[in-house]
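Of the protein chains in this complex, all but one are displayed in their positions.
First chain written, first letter: the chains are A, B and C, and each begins at residue 1.
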Amino acid sequence: MSLLPDFALMLLILIAAVWTVSARDRRDSVIGFIVVGLLLSLAWIRLNSVDVALTEAAVGGGATGLLLLRACARLGPNETEGVSLKVSLRILTGVLCTVVAVALATIVLYPIEPAPTLAPTAAAHMGEIGLGNPVTVVLLAYRAIDTLLEKVVLVLALIGVWALTPDPLWGGAPGSLRAQHSSGPLTFLAQVLPPVGIVIGVYLIWNGADRPGGTFQGGTVLAAMWLLVMMADLREPPEIRLHTLRRLVVLGPVVFLVAGFAGFWIANGFLSYPPDLAKPIIVLVEAALALSIAVILGMLVAGPAARAPR
Amino acid sequence: MSLMADTLTIAAVSAGLFFFLAGTVGLLRFPDTLTRLHALTKADNLGFGLIVLGLLPQSPDVASGLKLVVVWLLVQLAGASASQLIAQFASKGGPSA
Amino acid sequence: MPAEAEWRQSVFSLAALRRFATYLALWLILIGFNIADLAIGVAAAAWATIVSILLLPVNDRQISPLALAKHCLRLPWQSLVAGADVARRALDPRLPVQPGFITHATGLADGPGRNAFRAIMSLQPGTLPVSVAKSGDMLIHCLDMSQPIAAQLVDEEALFLQLTKGGEKHPKRNG
Partner (left out) sequence: MIGSTTLYGLCATGLVAIGLYGLVLHPSPLRKVIAFNLLGSGTFILFGVAAQRGAAAGLLADPVPQAMVITGIVVAFAATAVAVALLLRLVESGGSTLEPSAPDPQDDRPS
């Protein structure tokens, strides 16, 4: 098989990365980063990791890109000076980076043989649980504890962002995400696309049990639809004191924890499921997690409250 | 049968690539942002459509083919929306608005 | 007026049903027909329909499915003409473009209808809608001013208006 496409992709990724770091303007740098994210999702497909490719495209390029673009808009148009650093410092940093790169490249070029793998263990779990997507099996059964903690990290991150609200505004709504000038095409897109996005998001979540897809990817699609509606100014971001919002944020982790503790008396320990109930439990947990992810990602992009509660 | 399908695929995908190339040439040669948008939206849209058309005979069942058509429709919507938004943004500094 | 209310009710449920069917069809295309999946699909389509109605309220203008199908069939053809047109100009060594703006006084009211029309125009050969003034004057960027674009726009709008029927019967607007 020819290496040419891979080589071209690698070159494009590196060029976009250099652009991202070297661009003068802040916004150009963010756009470079989004391009890197999209190219990386192609690389993930070449690495036979379709689940990761979907996540990278949705979260790595899409959600992070939107977050950074908003930050650019808030920070004003111009990059400050200060790019002119001492040449000696640049050379020193260059040497440091080269050393790191050479060390990593050595590991890549002379890897351990045979390659360590946990694939057989994961495959054995697949049979027990009856799901067809090995990545979902790892995320929700074999290494469910990691996923649970990651959900807690998401909730903590949201609490961290909300905690930056100035005191008088506590409980209010985040600043409007509206684009500066209301415009027909954006409104139209925000009216037509979200229902389609909902069907696709639910499809990704549901289908993730057996084929590529899952809670992260589906949840991000749902979050993106919500953000699109807020950007087109069809709906305002909700006030962060709303109980419904807060319940949705913790719904996923709570359902996950309940399922985990239930393992003590319906199976043999924390986060273990009885074989015949495993699939329904996992699907239930996935649905709750996806809803929470959608809400958390949306609110993370929206940022801390910027308006006093009404 | 399979030969005909393959021929159609090769022809349509090549034509699609040609239009992507033409769109890129337009992007480089056309004089201003709005004109370049024409090149991007129209030529690339057609290029993408032809690639989808070329892949249709290769899809294993009707559902996969329809999926490709759905993707095509979504890209049309995205292209139409994005080009108008960029046009609106680009013309802010330009004549009238 | 009970007759009026009843008429509205039937329009509403018909439109909602049609949207629901569209989203369910999308689900079936994505995942294939399967009884176990269908329950989830129905729920997803119902959720999508509710969101769709919240974002884009059903109004009295109904779209006739036949006209919509006819319009959709024109889409690939237009894409072909538009792409070939741009490709020809881009690859011609003389670069035959005469860019410029024209204004088109549209009769469409502000709303989804006009936005859909703009989207279609942006896919048409040689035209790219830029903005719409309050008065309804649509500013359109053209690739080649020597083409009879103004007349073409009027034709397109007439064709677009065929999509909706019954709009005149109940001019009471709804969003």
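Heads up, the rule we're going with is that contacts are C-beta pairs under 8 Å (C-beta built on N, C-alpha and C of every residue); 3 or more make two chains touch, one makes a residue touch a chain.
All values reported here derive from a predicted model rather than from experimental measurement.
S.K.: If the full complex is used, which shown chains touch the chain that is missing here?
M.R.: A
S.K.: Could you tell me which of A:V138, A:L227, A:I240 or A:V255 touches the chain that is not displayed?
M.R.: Of all options in A:V138, A:L227, A:I240 or A:V255, contact with the hidden chain holds for A:V138.
S.K.: Go through chain A and note every residue touching the omitted chain.
M.R.: Answer for chain A: residues 1, 3, 6-7, 10, 13-14, 17-18, 20-21, 26, 29-30, 33, 36-37, 40, 43-44, 46-49, 51-52, 55-56, 59-60, 63-64, 67-68, 71-80, 82-83, 85, 89-90, 93-94, 96-98, 100-101, 104-105, 108-109, 111, 115-120, 122-123, 134-135, 137-139, 142-143, 146-147, 150, 153-154, 157-158, 160-161, 164, 168-169, 175-176, 178, 180, 214, 216, 293, 297, 300-301, 303-304, 306-308 touch the chain left out.
Assume only the chains that are shown with their structure count from here on.
S.K.: Pick out whichever of the two, A-B or A-C, is joined by more C-beta pairs in contact.
M.R.: A-C
S.K.: How many angstrom lie between the CA centroids of chain A and chain C, rounded to a whole number?
M.R.: 33
S.K.: Check each residue of chain A and list the ones that touch at least two other chains.
M.R.: 183-185, 188, 192, 196
S.K.: If you look at chain B, which of its residues touch at least two other chains?
M.R.: 77, 80-81, 84, 88, in rising order.
S.K.: Quick check on the complex: what are the chain A residues that touch chain B?
M.R.: Per the touch definition, chain A meets chain B at residues 181, 183-186, 188-189, 192-193, 196.
S.K.: Which stretch or stretches of chain C touch chain B in the complex?
M.R.: Chain C residues touching chain B: 26, 28-30, 32, 75-76, 79-80, 82-87, 89-91, 95, 97, 99, 101, 118-120, 122-123, 125-126, 128-131, 139, 141, 143.
S.K.: Mind pulling up the chain A residues that touch chain C in the complex?
M.R.: It is residues 183-185, 187-188, 190-192, 194-196, 198-200, 202-203, 206-207, 229, 234 of chain A that touch chain C.
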